[in-house]
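And now, chain A:
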Amino acid sequence: MLLIKNGRVLDPASKTDASLEVLLEGDRIARVGQGLTPPGAEVLDARGLCVAPGFIDLHCHLREPGFEISETIETGARAAARGGFTAVCPMANTNPVHDHATVTRAILKRAREAGGAQVWPIGAASRGLKGEALAEIAAMREAGIVAVSDDGKPIATAKLLRQVMDYCRALDLTVMDHCEDASLFAGCVMREGPRSAQLGLRGMPPQTESIAVARGIQVCELTGCRFHVAHLSARASLELVREAKRKGLPVTCEVTPHHFTLIDEDVTYDTHHKMNPPLASRSDREALIEGLRDGTVDAIATDHAPHAAHLKDVEFDCAPFGLTGFETALALALTELVHAGRVPLLRAVELFTTGPAHVLGPSSPARGRRAIAPGEPADLTLFSFDRAWTFRAADSASKSRNTPFDDRAFRGGPAATVIAGRLAFET
Partner candidate 1 sequence: MSHGFHDLLGIESLTAAQIEFLLDQSVPFQQFNAQPLKKLATLRGKTVALAFFEPSTRTRISFGTAAARLGADTQNLQAEASSLRKGESLLDTVRTLDAMKPDLIVMRHSSSGAPHLVAGRLAIPVINAGDGTHEHPTQALLDALTIRDRRGRDRKGRLDGLRVTIVGDILHSRVARSNLHLLSKFDAQFTLCGPPMWVPAQLESLVPRVQREPRLERALEGADVVLVLRVQQERLHEPPLPPDEYVLGYQLTPERLRRARPDAIVLHPGPMVRGMEIHPEVADGPQSCVLEQVTNGLAVRMALLFLMIVGGRTEEAAATASP
Partner candidate 2 sequence: MRVVEKSQLMSATEIDRTLQRLAHEIAEKTGGAKDVGLVGIRRRGVPLADRLAKVMRSLGGAEVPVGALDITLYRDDLSTIAPQPVVHSSDIPFPVDGKVLVLVDDVLFTGRTIRAAMNGLFDLGRPRRVQLCVLIDRGHRELPIEAAFVGRHVQTSDREIIEVRLNEIDQQERVMLVERQD
């Protein structure tokens, strides 16, 4: 039994923001209230800390199997727990590609051995991510995937997307698309604009993303399957999602912390600024923050994409896309959104908890919800609201150091992470 005392409980599901005690028994929450004094319970003093339901990261890359030089399930899960995440959803672009149940089982086995955040894998939509034939989605479902995506790449054609969505609707699986038009993307390394003109780097317009978002929304309308836009980055895309929601379509979207923090003007030849979708314009960032506030955006997801140092230490054109994100996500949300007065604290917590749970739907391990209430899983994220600290990449639990946020000062950050009733991380 674990009693969490003196914390400020933030529970978006019940709109609670109050000083409450939480009693955990085994892997469940037993009681929430005041003056709980169970005999023999271990006590965790959460004085000065916020207590939220366990954070879920809808989008990350753990690189195992196949790219263990950059990250393993173990190092990734530990880094995630340090970031306050109790569950993470790794994408399928491993080697071999996660497109059949054997890989699902292997990943889940490694995750159980590793400890740290729980791993809820996302299976490929197409075999080998080749965009031709369907992957073994039903078998993977049975083995434990929580969603389907060809991320890394877009789902290749509208025809395939329709097949995948028809299939997944029956399985109650969300289809997540890395929305990108291949012809507009080809050869590009950043957002098209004054900065790309100045640096002499090939840039892509926002329509590279929004054209594919429009496609996905229309196929969603055709099939009725849940459609989720991965790492949405453009105003034009957001407006399409807003309109789709207004029409009552099951469309959701996520935004990454780097997209609500940095813009294309911040890009230099430093490859830590190279990711896909690229850093967008000032106007896009404004729109994303508004969308985070008003509910058009359902979740903050990291798209944690570790790359070993020698892979990134090359010319900008040749560097792989991506940055790490587990350990800076919450700090960026608190500093750039909440303390900046753009998004209220409880709403920010929603974006890490009830939002992602809703995206995954009722059949996922989260059962479509995330709450601090009796009977709910004992997954909790404890964080400091405004502790001043500096993130140092060298101290990260990830194997990789590719982040533009090294040495960045933050207000607020993760403090302790409870997963299935055990303390998985504590500062």
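A few remarks follow.
One rule holds in what follows: a residue touches a chain if its C-beta (ideal position, glycine included) is under 8 Å from a C-beta of that chain, and two chains touch if they have at least 3 such contacts; residues count from 1.
On the choice of candidates, all candidates are chains of the complex that A comes from, given by their letters.
If you're wondering where the values come from, they're calculated on a predicted model, not measured in any experiment.
Picking from 1 or 2, the partner of chain A by touch in this complex is candidate 1. Within the complex formed with candidate 1, the chain A residues making contact are 186-187, 192-194, 196-202, 269, 310, 313-318.
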